[in-house]
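The complex appears here without one of its protein chains, the remainder shown in place.
Chain lettering (A and B) follows the sequence in which the chains are written, and residue indices restart at 1 in each chain.
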Amino acid sequence: MMPQTAIFTTLLVASLLFFCWSVYRRFSLLCYGQPEERLDQPARRLAEMFLYAFAQLRVLRKPFGLNHFVIFWSFMILALANGEFLVNGVFPSVSLALLPEGVHRALLLAFDAVSLLTLFAIAFSFIRRLVVKPPHLDSLYVKGRSPEAFLILSFIALLMLAYFGLHGSLIALGMEDPSAMPVSSLVGSWLSSHPDLIPALRNVSWWLHAFVLFAFICFLPHSKHMHILTAIPNCYFGALAWPATQPREKFEKGAVYGVGTVERFTWKDLFDSFTCTECGRCQAACPATITGKALNPRQIVHAIKTNLLENGDALREGRSGTLPLIGAEGEGTNTEDAIWSCTTCGACMEACPVLIEQMPKIVKMRRHLVETESRFPEELLNLFENMEQRSNPWGIAPGERAKWVSTLPVKPFVAGETEYLLYVGCAGSFDSRAKQVTVALATVLNAAGISWGILGKDEKCCGDSLRRLGNEYLFEKMALENVELFRQRGVTKVITLCPHCLTTLKNDYRQYGLELEVVHQSELIADLIRSGRIKLDKKDDSLGKIAYHDPCYLGRHNDIFEAPRTLVQAATGVAPVETERHGRNSFCCGAGGGRMWMEEFTGERVNHARVDELLAQKPDTICVACPYCMTMMEDGLKDKGAGQVRVRDVVEVLAEGLLRKNA
Amino acid sequence: MLVVVCVKQVPDTTQVQIDPVTNTLIREGVPFIVNPYDTHAVEEALRFKDRFGCRVAAISMGPPNAEATLRKALAQGVDRAVLLSDRSFGGADTLATSKVLAAAIEKLAKEEEVGVVICGKQTIDGDTAQVGPGIATRLNFSQLTLVDRVDELDLSGKKIRVSRKLEGRHEHVEAPLPVLLTVVRELNRPRYPTVAMRLESADAQVEVWDNKVLQLDVNGIGLKGSPTWVSRIFSPERAKGEMLGDGAHDPEGAAQLLIDKMLEKDLLAL
Partner (left out) sequence: MTDAVKPPKKPRGKARLLENKCIACGARCQSACPVDAIQMNDAGEPIIDASRCIGCVKCVKVCPVQAIEMAFTPEELRILQELAASSAGAELSEEDAEEAALKKKLAAYSGVWVFVEQTEGEAAKVSWELLGKGKELAQARKCPLCAVVMGEGVEKLCDQAFGYGAEKVYLMDAPVLRHYRTEAYQKSLCALVEKYKPEVILMGATGLGRDLAGVVATVLATGLTADCTGLSIDDKGNLMQTRPAFGGNIMATIVCDKFRPQMSTVRPHVMPMPEFDPQAKGEIVREPVPVVEDQVLVKVLDILMDGGGSKVDIAGAEFIVSGGRGMMAKENFAMLQELADVLGGVVGASRSAVDAGWMPPDRQVGQTGKTVRPKVYIACGISGAIQHLVGMQDSDVVIAINRDAEAPIFEVASYGIVGDLFKIIPALTNKLRALKAARSKA
């Protein structure tokens, strides 16, 4: 064996051993997580993996994602070249040259081209991080961690440079055929003018390539570049069920609720934390982060990883860790303030290229705080008591639920006689502004000849806020009551006014064995318009320019984007104008996740940020499709001194159109 | 030392509505809740428990289903719950009620010395604020009503110092133990029970004491032991909302109308 081979082999084996040991140390910690089913429906999972991991669908949503796409696929192709390099280093007789000539040449051409592409992509990355920093890459937190990013980028760049150095020298020495390697041959022809340098460069390049590869192998499991190993499986393990729906808990004596220590997370939660590349897209989308709250979804995920690694030894010894998961600010610890700042809008999950589920982790920690520690913002005590005693967030007498009916003939729901149950919801029943929306909806339903009825005083709150706030115990109690009530009354088809009721009845109650056909009012009415059961010939222009705000729980969480826009278009003849962030990327009003019932003490108000964005479109009317958004938009407009801009629910716009028609 | 809290199950009076046609009370669907003032009493007792390690017993007089109220106290952390329920206790006014409650506390005191009894300032259904003083008198305890702050509880010196919230003033008072406190909402913020404690309390034992246990003379308790009785119940006149004057054009006139109204309804404390 040549000394070179011996050294190479020794170093390779050492690196691989270190790599395996590091990976084992980390991944074995996953066993301490709780079980979770993420292996069902392999076909669907493979499809997801293909779309998100290999086709990089989410990555490509942002313009700069193309750069990553290039690096990713170059990495995949060059894996072969690097594999050959390593094997060849140990067994000099083995190389790709053993393949048929045509294949070998094609591969060489690919390696050569891709290496150049990568070099450019790395250069762009450097420029982006150093010169044209996007705001989410400019935060203090990121600055603290970017040496790692620069180190990795440098590794890749060095590998490429070494590749060209090596192959250029070989070409110059006539040891390799230049015809399949245009870039390397360019280097080679340049080198021909410095013949004395060539042998040295060849050796240096070879060793540089080798050392950088070894270093990369060693460093990989300890860096955010671990995602090279985890991102693809993470896309495979991604949530297939609706991610906004939290899992049920088992309430029995001696059980532990929510997540108070890192091992209470599921293995998938922990795997998520290993997968995070700290790209910052979640924080760039997060309404809490943007408005200056303590919460940063990326930091939540990162803290889980740090906490797990820090407490890893303790877990191995069967103890619980000493670094708290929830507590005072510090590496590896999430603050309560951060946990309570989440609006559960789901923008983080929508943004994550590798399908990490940030929001459910926050809700799990809320569960711990509420159910085990009984510690939560003061304002919520009122909410919890009201919900438990009066089944609505304001604590209004349940007898007043059907008061909005006074102006209209409304039938009670009777199975067999009425087709749909109109589940009015708390806001639509009690809030004077939302009650106007309820009346508008009732008018439209009657005009279209829909058969519907209500539960009246027997209707109860769906419990949405409780579940998002982590009060799962109370939520379960209310869910069971509702499921029982719906079963008793023979309810099968439900219209909801509020997207929060929609998601709870449709997605959450499924966990209790109740399958309902739930539609949001806008969906039903859009269908009626399409089928011609609602016709509006006179277009209403009294509302002026209309901007539409997508409610998170209607759009992002339930994929209803077109229906509400259809209503506006039908009534006014014009499609609503769009804000910069709309549809899937819409920005929260600030009220979701139970934030409606809490004070906002730090930073800018989320609704102010959203109202500013809407006002930039200079609308005369802002259209919403959710009672929470209604309140937040109206308050925001008044605070911003823009009281002349009206806020309307889409169904109100349609009802006004109908009135005009009949007038 | 034992701290005894008196709690009552009451109809949620904020949910009571008047039938607009018959002008009678609609009680249907009105749930029972823990008297809100009593939740502050329970909390204060639990704070004594947290600080001094004393035991806390909750007692309630009422029908068998009032057990739910005691269960809630158990979920919050009281150690013992006793429901005083007997047909002969029914129909009691405040005098007869305090007799039964005082007898129960005396019985508890035979097992463990009772240092503090805490009651809510009043109940939301009766609003009398008389049961607390009644118990204190019968037990011969010091009486401190309307407590909005406990400054010091000195167990070895056997005394307590509190602030009492009265009309337009606060009184700082010191009294020897044993003492009975009635408390106002401002005193504390009741704790929210954890799930573990709720589940624990779901099958914790609520003792039920009837008159066989208390052995009171039936002529002194319940309806028979009540000097007052309700001869008539009727609905109050309900003032409907009223718009006054033309404030847009005649602010002075509208202001005068409002003052006249306030004088008429005796709303001014000038």
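Operating definition for what follows: contacts are C-beta pairs under 8 Å (C-beta built on N, C-alpha and C of every residue); 3 or more make two chains touch, one makes a residue touch a chain.
Since the structure is predicted, the reported quantities are computational estimates derived from the model, not experimental observations.
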{"item": "For the chain not depicted, the shown chains it touches", "value": "A, B"}
{"item": "Omitted-chain contact residue, chosen from B:Ser142, B:Asn188 or B:Ser201", "value": "B:Ser142"}
{"item": "Among B:His40, B:Arg164 or B:Arg191, residue touching the chain not depicted", "value": "B:Arg164"}
{"item": "Chain not shown, touching residues in chain A", "value": "379, 382-383, 393-396, 430-433, 597-599, 605, 631, 635, 638-639"}
{"item": "Residues belonging to chain B that touch the chain removed from view", "value": "11, 13-14, 16-18, 24-25, 27, 63, 65, 87-95, 98, 122, 124-134, 136-138, 142-146, 161, 164-176, 184-186, 222-224, 226-236, 239, 241-249, 251-252, 254-256, 258-259, 261-262, 265-270"}
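Everything that follows uses one rule, which is that only the chains that are shown with their structure count from here on.
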{"item": "Parts of chain B lying in touch with chain A, wherever the complex brings them together", "value": "12, 14-17, 26, 29, 31, 33, 189-196, 198-200"}
{"item": "Touch list for chain A against partner chain B, complex", "value": "251-253, 257, 370-374, 376, 378, 381, 384, 389-390, 395, 397-400, 457, 473"}
